[in-house]
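Please see the structure below; I have some questions.
Only a single protein chain was left out; the remaining protein chains are all shown in position.
Letters A, B and C mark the chains in the order given here, with residues in each chain numbered from 1 onward.
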Amino acid sequence: MTDDAAGGSIGIGLVGYAGVARAHLQAILRLPTIFSVRRRPVLVALAGRSETTATAVARKYGAPTVYTEWRRLVDDPHVEMLINAAPNDLHAEVCMAAAARGIHVLCEKPLARSAQEAAQMREAVASAAVVHMTGYNYRFVPAVQLARRILGEGRLGRIYHFRARFCDESMIDPQIPYGWRHSRRQAGSGSIGDLAAHAVDMARYLVGEIESVSAATRIFVDRRPQPDGGEGTVDVEDAVEAVLEFTNGALGTVEASTFCAGRKNLFTFEINGADGSLAFNLERLNELQVSLRGDDVEGFRTILATDARHPYGGLWWPPGHILGWEHAFVHQLHRFLTAVADNGTVAPEGATFEDGYRCAVVCDLLEQAAREGRRVTVLDP
Amino acid sequence: MTDDAAGGSIGIGLVGYAGVARAHLQAILRLPTIFSVRRRPVLVALAGRSETTATAVARKYGAPTVYTEWRRLVDDPHVEMLINAAPNDLHAEVCMAAAARGIHVLCEKPLARSAQEAAQMREAVASAAVVHMTGYNYRFVPAVQLARRILGEGRLGRIYHFRARFCDESMIDPQIPYGWRHSRRQAGSGSIGDLAAHAVDMARYLVGEIESVSAATRIFVDRRPQPDGGEGTVDVEDAVEAVLEFTNGALGTVEASTFCAGRKNLFTFEINGADGSLAFNLERLNELQVSLRGDDVEGFRTILATDARHPYGGLWWPPGHILGWEHAFVHQLHRFLTAVADNGTVAPEGATFEDGYRCAVVCDLLEQAAREGRRVTVLDP
Amino acid sequence: MTDDAAGGSIGIGLVGYAGVARAHLQAILRLPTIFSVRRRPVLVALAGRSETTATAVARKYGAPTVYTEWRRLVDDPHVEMLINAAPNDLHAEVCMAAAARGIHVLCEKPLARSAQEAAQMREAVASAAVVHMTGYNYRFVPAVQLARRILGEGRLGRIYHFRARFCDESMIDPQIPYGWRHSRRQAGSGSIGDLAAHAVDMARYLVGEIESVSAATRIFVDRRPQPDGGEGTVDVEDAVEAVLEFTNGALGTVEASTFCAGRKNLFTFEINGADGSLAFNLERLNELQVSLRGDDVEGFRTILATDARHPYGGLWWPPGHILGWEHAFVHQLHRFLTAVADNGTVAPEGATFEDGYRCAVVCDLLEQAAREGRRVTVLDP
Partner (left out) sequence: MTDDAAGGSIGIGLVGYAGVARAHLQAILRLPTIFSVRRRPVLVALAGRSETTATAVARKYGAPTVYTEWRRLVDDPHVEMLINAAPNDLHAEVCMAAAARGIHVLCEKPLARSAQEAAQMREAVASAAVVHMTGYNYRFVPAVQLARRILGEGRLGRIYHFRARFCDESMIDPQIPYGWRHSRRQAGSGSIGDLAAHAVDMARYLVGEIESVSAATRIFVDRRPQPDGGEGTVDVEDAVEAVLEFTNGALGTVEASTFCAGRKNLFTFEINGADGSLAFNLERLNELQVSLRGDDVEGFRTILATDARHPYGGLWWPPGHILGWEHAFVHQLHRFLTAVADNGTVAPEGATFEDGYRCAVVCDLLEQAAREGRRVTVLDP
């Protein structure tokens, strides 16, 4: 009898089927072939607005049930774990309803449209005592976990700087139609919640809490064609540039923009410490650059983080056989399922709702700092 | 009724479960979620020496049947397509038995231990009129297909040079135990069949037929510990360096070695033509370097081949969300299944057994040229 | 009779002999061998505190006269042009004294310790009607001039972003002794004037005027050993992080730090426009990265700016034979001498004292913004 057999399965309900939802679907599909798990994840229901599309996706991934109303999915007794990949304005309501039913929740990032909304979600999962995770998936890239290991070993010494930028060109064409991501009501923010939030979470994951921020934002294209004619008014920022000050004294920047011609998915960060530095680039996500002072053959080395000794090493392929963007979702789901099996938490590798909340606080402050033209400080939670 | 439903399924039997077999298993699992297919691939049987391991793998991937003798798999009436991921000495026998039963065959590379053996296989699949493919999977990397598209459009002009090297450090440690890859009887050759064969196939795929070769080989570590005590004698080359001359006048090199410290999976090639050049590196397989003469802002550009307009673009993730090493196996399997559905051939994108044979001819000549210390010429097939 | 003979020579007096002064010395030495000039630059006098060192340097470079007091150099009638490579607290006094005597002045950057001081210098050279230049030498790197050419042709379209960082590890060791660069009285500022000023000048040169800044600064090591015992108190910033807003609507960052382990002289910038992007890295100063939208083979291309068609192309070596850091000083000096010959200005390629002043204004505001924790705006000059 295998581990799988011992633990049976865990039923997953997924809200959403497009975009990042597909990465979660792939993760559910693949996880049992890569990891030994006590309870095999099984997609038991899928909820989405279009029944036709939802049905087609469900068939591809073997989901037996499709809902066009998320409430019915949350009410489905087979759903023991929820993955919320809906637009931001559905994060709070769906997650809190699920938690109230004792369903474990993995919610896509940003956790909510505002810190206030995130705080409610945090309370809800705490009260319900369910396992909770915010989908800051880049924590689960092996090279990022290697960065954290190196930092955890103190090899960079006191940290002086953290710099991150997340740049793409996804909105550079003014003819890209108006969508929910352009609406403050639905999305909460623009490139702050979509892109900068990843950088803020990474800053917290690798360096520590942020004390204050200064920022500026821009809307470069403020009206976009509606898919069905007419124009929509963009009321969220296309770009943000910010200075971060950390409680540990480090100084840094966070930048995000969807108007960077030629940049496709360029999430980079660099950390400088007294004893060394490291750098990462999501477009080459298998690589970590590390420079250590005192090394007698000094220089930034490019570590291809695919060896057996690296995080998640040996699970997939031989050294040098690179992983893709979506592999981190498999690792992330495994962390979640492990927490469920242990009646524990996804911390510290995974972002909890507490992490999602703290990140939302900083994201809110980025907007406030930009609007008010001043440095604003993170108050104690 | 979906396409899937219309065509039913196609039963796949897989010989082998370790190493590259895992990439095929993942491809079978994922293909139906990515591509629309007329007949859904279903893993119906798995054959492997260890029943315990085979059974565990079969359970993970949902294979209903396990065999410890490949002949029984070939006799299984549910097997309509064979994937042969066994060691090289099982390529010919298994494939020919399968073909004789009308089973379509996808055989791992190198197709055989020698050109002579490959020729028999080529005859077998031709006689049986089954779909056949040699697993030169790197043809199915999007950046490689983009390279072929650019070449096909004539944008590099007359080709002057092709250079390829495939370097890793997989055998550099003398304590790595003796295995079938160190045995001429079982493997046919060493780094020639294991690594250089990929480069030779790529040369043929992108530039054309090879006319002659000059070469040298080396065995750096000639005795290795046997897993069960004692020592084995390595009688295949650890490294090969070769000069290639093409029928179209181009000049090039092929290099392969498993003794390149720090190189993990470095399969690189560069093609120089009268009007431009291109370069590829498997460790950064989402990127293609292209330089075109006459471009008024000249220079090697790094194309991140993940846009919708690129080969396989839009199938997986948004631009800049990179693919991993194993994605090419999904594309390859799709090409195979399309050929089955069309009663056609996997050419030109896929390597047929004819391609596998021609590659084997060149591989044999590399060994001969090295042994005889002279330029040897490829005779007409 | 050559051009040289026609125009005779121009006598140069140099204040300073260490550090960047050496780059100027090399430029004077080499310029006549590379450029055709109407008046050959001749080093006629050198001023420095240590007579021994100054004499040794003067002998190496053929300077007939050495002074230990700069005033005597300014009074030397053979001095027609001054290069001021003294510490920052000697910039204003020496330059103004020289200008008052009708001597053309090339002053190292930052022009002054404050905008107020820079304003006085700007007035002085304007009154004296001498040729004036601030030594923002990186303007004269061929790849930078290529960037400006591409921008000038409008090929990037409307500019959305400018990002620059200047990072090294020059102060990371706490045992590096206290020097004039650590003193606000002598240096005016720390990494702002030393490093960020280059980035600010580059922003103005390539993108346009800056409207406002937000910033934070840090002193990481506030006491350092004095060379002669005791400790000095560092009262200038080790690092600055800032957000820039440009009058044309672009948004950006400027970062500078001397505490970036492993970074040697990493001055990088990236500019994103509606139609393309470009990027530069001083550690690979012969290269410019350019991506243009609409290019049918899209991607960042690496232009090795050494071809004949590139700025300063063909003057030095064949294509691909790279230039070093100091070559820009030769180009800069040539621009200065051309302005002298033309009774003109070093603009627009060269930074005038007006440019030096405007840069100083922004640098002052970086400090003010950091101190006051708010966005501060550049007033009209």
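Going forward, a contact is a pair of C-beta atoms (placed from the backbone, for glycine too) under 8 Å apart; a residue touches a chain by one contact, two chains touch by 3 or more.
Quantities reported herein were computed from a predicted structural model and do not represent experimental measurements.
Participant: Looking at the whole complex, which of C:12, C:25, C:251 or C:351 touches the chain that is not displayed?
Facilitator: Hidden-chain contact among the options goes to C:25.
Participant: Given the contact definition stated above, which residue among A:171, A:239 or A:290 touches the chain not shown here?
Facilitator: Considering all chains, including the one not shown, the answer is A:290.
Participant: Specify the residue from the set C:115, C:304, C:333 or C:346 that touches the hidden chain.
Facilitator: C:304
Participant: Tell me which residue among B:239, B:303, B:322 or B:346 touches the hidden chain in the full complex.
Facilitator: In the full complex, the listed residue that touches the missing chain is B:239.
Participant: Which of these touches the unseen chain: B:80, B:194 or B:255?
Facilitator: Answer from the full complex: B:255 touches the omitted chain.
Participant: Which parts of subunit A face the unshown chain closely enough to count as touching?
Facilitator: Its contact residues with the unshown chain are 150, 290-292, 295, 297-304, 307.
Participant: Could you pull out which residues of subunit C are in touch with the chain that's been left out?
Facilitator: 2, 4, 22-23, 25-26, 29-30, 32-33, 56, 59-61, 168, 170, 263-266, 282-286, 304, 306-307, 316-327
Participant: Extract the touching residues of subunit B with respect to the undisplayed chain.
Facilitator: Residues 156, 160-161, 163, 165, 167, 169, 172, 212, 214-218, 220, 239, 241-245, 249, 251-253, 255, 257, 259-263, 272-277, 291-293, 298-300, 369, 373-375 of subunit B touch the chain absent from view.
We take it that only the chains that are shown with their structure count from here on.
Participant: Suppose chain centres are the mean of their C-alpha atoms. Which chain sits farthest from subunit B?
Facilitator: Taking each chain's C-alpha mean as its centre, the farthest from subunit B is C.
Participant: Let me have the rounded angstrom distance from the C-alpha centre of subunit A over to the C-alpha centre of subunit B, please.
Facilitator: Whole-Å distance between the two chain centres: 35.
Participant: How many angstrom lie between the centres of subunit B and subunit C, each centre taken as the mean Cα position?
Facilitator: Roughly 54 Å separates the two chain centres.
Participant: When the C-alpha atoms of subunit A and subunit C are each averaged to a single point, how far apart are the two points in Å?
Facilitator: Spacing between the chain centres: roughly 42 Å.
Participant: Of all the residues in subunit C, which ones touch at least 2 other chains?
Facilitator: Subunit C, residues with two or more chain partners: 291-292, 298-300.
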